[in-house]
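One protein chain is absent from this view; the other protein chains keep their places.
Going by the order they are written in, the chains are A and B; count residues from 1 in each one.
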Amino acid sequence: MKVSLTVNGQRREADVEDRTLLIHFLRDQLDLTGANVGCDTTSCGACTVLVDGESVKSCTVLTASADGSDITTIEGLSPAGQLDHPVQKAFREKHGLQCGFCTPGMVMAAISLLEENPHPTEEEVRSGLEGNLCRCTGYHNIVAAVLSAAEAGK
Amino acid sequence: MGTRVLRTEDPKFLTVGGTYVDDLRDERLTGAAWVTYVRSAVAHAKITGIDAEEARRAPGVLAVITGADLPLPPIPPQFGMNPGFAKPWLATDVVRYVGEPVAAVITEQRYQGEDAAELVVVDYDALDPLVDPRQSATDQQLLFPDAGTNIAAAFAIGDVDGDMFDGCEVVVRQDVVNSRVAPAPLEVRGTACAWGDDGRLTIWTSTQNPHAARDAIAASCGVEPAQVHLITPDVGGGFGAKIGTSPEDILVAILAKSLDRPLRWTENRSENMQAMGHGRAQHQKITIGGSRDGKVTAYALEVVQDAGAYPNLGAFLPFFTQMMAPGVYDIPNIAYKSVSVVTNTCHTLAYRGAGRPEATAAIERAIDCFAAEIAMDPADVRRKNFIAKDAFPHMTPTGANYDSGDYAGALDKVLAAAGYDDLRAEQKRRRDSGAQKQLGIGVSAYVEITNGAGPFDELARVEVHPSGDVTVWTGTSPHGQGHATSWAMLASDELGIPVERITVKHGDTDEVATGGGTMGSRSLQAGGVAVHEVAVLTVERAKSVAADLLEAAEGDIQLDKDRGVFHVAGSPDEVKSWPEVAAAAAAKEGTERGLVVEGSFTAQGATFPFGAHLAVVEVDTGTGRVDLTRVVSVDDAGKIVNPIAAEGQRHGGIAQGAAQALLEEMRYDPDGNPVTGNFADYGFITADLLPSFELVDMATPTTINPLGVKGIGESGTIGATPAVQNAVIDAVAHLGIRHIDMPTTSEKVWRAIQEGAAR
Partner (left out) sequence: MIPAPFAYRRAGSADEALSLLAELGDEAKLLAGGQSLLPLMKLRLATPETLIDVRRIAELSYVREDGDTVAIGALTRHADLHANDVAGRAVPMLAHVAGLVGDPQIRHRGTIGGSCAHADPSADLPTALLAMNASFVLRGPSGERTVPATEFFTGFLETVLEPDEMLVEVRVPKSPGGWAYQKFTRRAIDWATVAVAVQRSDGATGVALANMGATPLRAAAVESALSSGSSAADAAAHADEGTEPGSDVTASAEYRRHLARVLTERALAEASSR
């Protein structure tokens, strides 16, 4: 199945198996290993990327279905090592990550959340991140980071 | 030390993400084949046949390996346990748990393995599953005829059945479950490796202990440790479950050798949930006795530890449960007895706290039950029984030598921060008005042992380069704990070189000769102190070099840490910089590396952080639903290096502790089938179920090491579980309810309320 999609601003064409999930296309064929596979039941959100600007669990999307879409992964936010996006900055400032495995998915989910609700309450942040699991942080600083990014956006 | 420093690790994670083993694109792994394990779908059965014919013909299949193909003896259990409990690399005669590896499928491409594994047909003759550890303890049905018993380990102090409670005015008994939970790090297990033409193995694996893993891999491959180069990639969480390595990881290296090709393995989440290993899983009987005035004089704890099918570290952890059984209390009469038994479930292993949460949860339940019996406030009962602040070091009847502590101080701080009296008043208001949502307030006081199992020594190497940059090598192996920043801070404090110029390296066994890794909350008090000590040594050596350069006596040289320069005391203007000193040292040694100092630190023993937690819950008495609304905690781990990192550890620990109390449980049905074997069924705690936590600071130093630091990684978990569980029970205590087992699901709470109402 031939697909053509835009990934982090770049047009990418490929021939994929019909059953190739978007997460595997991104990781295995494009070497964008930021988004991770953390589960097999669409539960953990570590694979979250933006498709046409909205958060999506890329483990539950066929690459074929994403043909023609505009994908943004964590690698597309800013050059390596540079924290340009306010959400990236806030995660660092608030220590919203420890082992980092859930982080790319968590950041993309947070960006989408703030896009749709720029000034969320703490409760809205917590329910807005219901689809993203973290084992290390207890969510406390992740929530603080998202609220801080929202504040910075005011 | 003590200042809030943003982590140097973060920019990478926030832009390109970490490089975990599944992310590796190293050229040494070019052309790697992949392993997929075929695992038992039944809990207990004889294997009567394995048919891999169709699988071998499937696209991309290079080989299908069964136990018969492996000339390897089964793996004996550790800690001197009966060799009759040895675990086969791949089951041949009998499977003993759902998820036990039965065959390895090797394919060109990774996902071909999943397709081919489905085609391997294993014939099973079912045997009776033995799932209840209490049943197993009777030895009526032996799971390992060669072992002659189901008991893999046993510990005891005193006589739990004796007369220790005679003479107690009040005696309370309670059966308690410390539920089985899944460690569930977000990154599952994985390994990638390649044997070189020089006969050396280069292996990457998701481990907490690079050197222990290397040694285990070397031994199983029949080579010297020096033949194995283990590189730890970024590790996405471990929590104890990635201590060392697992048979499935080691088998990748063994298979790679005979395949003569790089080989990789990454498990999927269902495998991880069913086969990585589980935590806790104790059935406990608590008995507590004392007098009506609140003084506890006797406590007995009996434990049946579920070891799972092939006893692992989990079978040994009741040793720590025994050691920490009396907790923070000065109880003269302590007795303990435990057996660790095999069952047809996955093995238990270390999980954040590893034996100590079980001890704390038991004694904290016991204290609350005692308080309920004598109708005294549970905080008051605790105060009446704490080991006094001036009684340290304190040797407990169970052989733990507590270094320092102020248990009453911790409890007082937490109660004050929480507004305890106001909470009790609100609770009373709601009880009096018969409100649908009742308030529960739960308290716990804990002490825990860190660096209890060692290794007590740790290596550090400091290299000041002629550029003025520094590289620090450590034998610890962080996987989220932030050592790169914290160890840089410790070195910076001594060297007077800014944190941004200090790189900390870890995890590569070719670069660091030995290391204990990161587990048991040992890293700071062993590894961090080693960095500090070696940094101190580095300054001394540098002063000697500077003395030569300044043509002065070594004793007259001072390091101005603010400017990062050396000068003769009283002559601050004539200086030698770190780059100059490093270059001079290098010239002297005839290298280009700079000033290199290596050393190790050996901790005198374990340390004992402590604290108190208070949890507030709202229970909807109509449905039994529990809402955790507040957690207030003191977690005193002595002096703090980076408060940011310490807070993060506390938050994560509290979340895991609360999770076990509220909803997480790894369950098997009576036939030994896991019923919570993936992330949809297992109640992995989510952001919507937790509040933001209220952390109160307290730092009581230790004299066990020069920095006065203890471990903090597991404290939050140890304190939170009993506080949350006690809170839920407290919410319905006015209905006569004395106990609800964890996890306190809404149904359990509802049933307790029904039973309370029926009385």
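Assume a residue touches a chain if its C-beta (ideal position, glycine included) is under 8 Å from a C-beta of that chain, and two chains touch if they have at least 3 such contacts.
The model shown is predicted, which means the values in this text are computed figures rather than measured ones.
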Selected residue (touches chain absent from view) among A:27, A:57, A:94 or A:135: A:57
Among B:69, B:118 or B:426, the residue in touch with the chain that has been omitted: B:118
Contact partner of the left-out chain, one of B:564, B:594 or B:683: B:683
Omitted-chain contact residue, chosen from A:38, A:76 or A:128: A:128
Touch list for chain B against the chain that is not drawn: 111, 114-115, 118, 268, 270, 622-623, 625, 663, 667, 675-676, 680-681, 683, 685-686, 688-689, 745-747, 750-751
Where the unshown chain meets chain A, residue by residue: 1, 17-19, 21, 24, 40-43, 45, 48, 51, 54-57, 59-62, 64-65, 109, 112-113, 116, 127-128, 130-131
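Basically, only the chains that are shown with their structure count from here on.
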Centre-to-centre distance between chain B and chain A (centres being mean Cα positions), rounded to whole Å: 28
Contacting residues of chain A [partner chain B, same complex]: 24, 27-28, 31, 33-44, 46, 74-75, 77-83, 88, 91-93, 95, 97-104, 107, 122, 125-127, 129-130, 132-144
Of all residues in chain B, those that touch chain A in their complex: 6-7, 9-20, 22-23, 25, 110-111, 184-188, 234-237, 239, 268-270, 479-482, 644-645, 647-648, 651-656, 678-680, 684, 686-688, 690, 692-693, 716
